[in-house]
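All protein chains but one are shown in place.
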């Protein structure tokens, strides 16, 4: 059981971080970003290439994070900005088109074989009272928690408050002088940073490839839904809970039911608490 | 005005219907079973087609399959073609999506007018084309996946997944393993595994399946399946998954210090190549792969010959096991067409192919191709081999043998 | 956003932009009605050409055309929901699957194919209404996510119900053929007939009060989020209708593919469906046809690009959105509103408009 929960916390941390990346962009830029996992994946692939080329671990990590951040900012400035006035539907489709294009681009440049990001602690294990704990798991869970705390702290800062104001009412925020465009670029950058972290964590403990992004993004959205697309805490807790539910269902019911159960969980959460676990304010209509 | 237009419409409708009704009464094109000239063949060219997963979840395999076909075609053409006809390949990508496989096969047959489909590997969509294929009589030579041995037009040139899995079960039983575990995908891979278990378990009464887990196709989350398998303490593990999941499962197992032997079929293990063992890294040590074609690194002369050609290939996955497989299939096809002589009609093609049992095509790189008549004769090869990945290299563990 | 009380107060003393635009559109509508007769003729000629297709096209091109029509019908339903009622309900691919599977399974039980079409329509329509119930409580992305989750769960169920559906291994579909006609042409004629009826009926109903009410409900939803009972009823009707149409299209799809797998109905179908709605123009009448043709033809054209096709698809989609955020249909609108055409039509429309205003 504990082994199951541990696995659940590990994958839950990826989901939670990706969910947070989605929520950050959603809050400040009002875009449901289906390309989030691919952004992280592009960055992580660059990292693994550097890693394989013999660049040592930490510089490769830094490059990965910088690329993820910059890529997201460029996407916002080049593609999303001028679509905003046409409503949500073109934005939603644009991120979908972007995810297809980025995914194909990765395949074209680096091929479709899965990759991993070798870390100094890769393959090392701990034995905690009969529980088999890998360092990769420890790193994932700790970084996930630190990331969530960091993002929460960011949203308490003056700039974070501006983002929350934009999330609550974009037009009013602009009227009183909040520069929504600059905030949206920052939010995209932050989202890209978090997504790169999530995918990189996945890559240091298992394999990532052009098709691992699809399930990651869905679970990320599930986590974001649990937080009502606004609550950071709800998203993080939702992601972790999702990971654990997945593993428990896989272990005690059937591995083929995992996906369906996760989806039904979302549905139930939405029906019982339309605003997510931690009910924030309602979201604007599409 | 409106009424007049309605009348005109009605008249036109009737006219079109009457005049052209005959044209839509049969799906077959210019072909037919008689001695008519089949499509895709001229005095100096023969057009062959395939649908392959060049992108999507099975892209690694698809690129290898493409490579083999191209290498073989180049070699054949450099030597003057088949009976003087140069091979023209039309390879379409289906992205491993069943619906696109169906569209692609229509396109190959009706639009591109191919003579035959060689080594198509269109995920699980191929069964959706059998009735169309039957209408047109187009030979399907060596579909890599999935296999259906009951069609008149379809010739299976390598051991099916199920046959490979049967051979693996025989092998583990002989090694004295009594507790086997299974991880399979919920698609045609899983279906063939189920078939293999149903066929082979009655032959080994001691062998028990202690864990039988499903995983989502394309998912990277295999840990709960692995956890359950570990908890059941099996002596060997059979996989029916794609190569990514084979790599993931190996990593999870070895991380937990579980060293039981693991088997995957040719597609999953990428036997001979690196599609599974590359990503798995050190965890790949000891992986047992099914063999449809010989392993790529042997000193078998026919494989060596292929290897020298594959080294020069420009695209990706040229030196993979998939490449060797389709290379061999196309070479065998060329051999068969040579034997047809001047009569390239489908009737003669089928007659000649079904007589291969008496005079098999022997390439050396794959088991001898010995097709016969239906109901069972179109499964031209039943033998599968096993290879083990050891010290960074695939070595033959068991020569080609049919299942017990 | 704001609590309902204040939202209502706001609308009472501002000049609301959405209401105003709606009014402006209404002004132009009668002029379109005037050219309705020409349009009717165009439709008849188009139908004739489509009818002649099996006699001139090869099996592949006919298949592609058939696929386009099937997708057009599916998109017709999707557009009704997304474009007209403004609800992003994403269970459409799953309802389409219900049609494909339901029809195939019913045929196995001896039900004639043509009878299975309305049957699966009703079943999926009912299911869609159930799925639509969250619409009472959810809006925007929450509705999208909830229906996406339900849709995926339905596909998972199809996978799980191995005894009936064949699970992940797929299900063979018995092909219905009209007497004396080959399989491909027969499937095509059935599709064409169903598509023509579907487009005709949906267009009729959308031009009338039903369409106006749907749009009003949509605009209301954008304003406040708090809706009256009848508005909710209309939302559910939109769900039910779109589900009905989706399943009808699905049953045709099953006939076309002759073999169905759960994997056919996942995101890889939903995404093109969204593209079709968008490209055709959300809330337009003929958009579904244009969108379906765009999506299908694009995929077929890109076959020749090899490795590049996936990236080309994504890039073309992105460019299309960036250049035409209102969809391809907006091209025609832009053309109509352009100065040159505007001047040419000025005399005519001016007289018509004065009529309307009076």
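Letters are used for the chains, namely A, B and C, taken in the order the chains are written, and counting of residues starts over at 1 for each.
Just so it is clear, a contact is a pair of C-beta atoms (placed from the backbone, for glycine too) under 8 Å apart; a residue touches a chain by one contact, two chains touch by 3 or more.
The rule we apply is simple: contacts and distances are computed from a predicted model.
Chosen from "ABC transporter ATP-binding protein", "Heme exporter protein D", "Na+/H+ antiporter subunit D" or "ABC transmembrane type-1 domain-containing protein", the protein name that UniProt gives for the omitted chain reads "ABC transporter ATP-binding protein". Between the chain not shown and the residues A:122, A:169 or A:254, the one that touches is A:169.
The hidden chain makes contact, of the residues A:54, A:129 or A:177, with A:177. Summarising the interface, chain A meets the missing chain with residues 158, 161-162, 164-165, 167-169, 171-181, 280-281.
In this section, only the chains that are shown with their structure count from here on.
A count of C-beta contacts for the chain pairs A-C and A-B puts A-C on top. Chain A and chain B have Cα centroids lying 37 Å from one another. Averaged C-alpha coordinates put the centre of chain A at 31 Å from the centre of chain C. Chain contacts: chain B has residues 55, 186 touching two or more partner chains. Residues of chain A in contact with at least two other chains: 104, 107, 214, 256, 259. The part of chain C that touches chain A in the complex is made up of residues 1-2, 82, 86, 88, 134, 137-146, 149-150, 152-153, 156-157, 159-160, 221-222, 225, 267, 271, 274-275, 278, 282, 307-308, 310-311, 313-315, 317-318, 321-322, 325-326.
Contact residues of chain B toward chain C in the complex are 1-2, 5-6, 9, 12-13, 16, 20-21, 23-27, 29, 54-55, 92-93, 95, 97-100, 102-104, 106-107, 109-111, 123-125, 127-129, 131-132, 135, 185-188, 190-191, 217.
Taken in their complex, chain C has these residues touching chain B: 37, 40-41, 44, 48, 51-52, 54-55, 58-61, 63-64, 67, 159, 167-170, 172, 175, 180-186, 257-259, 261, 263-264, 268-269, 299-300, 303, 306-307, 309-310.
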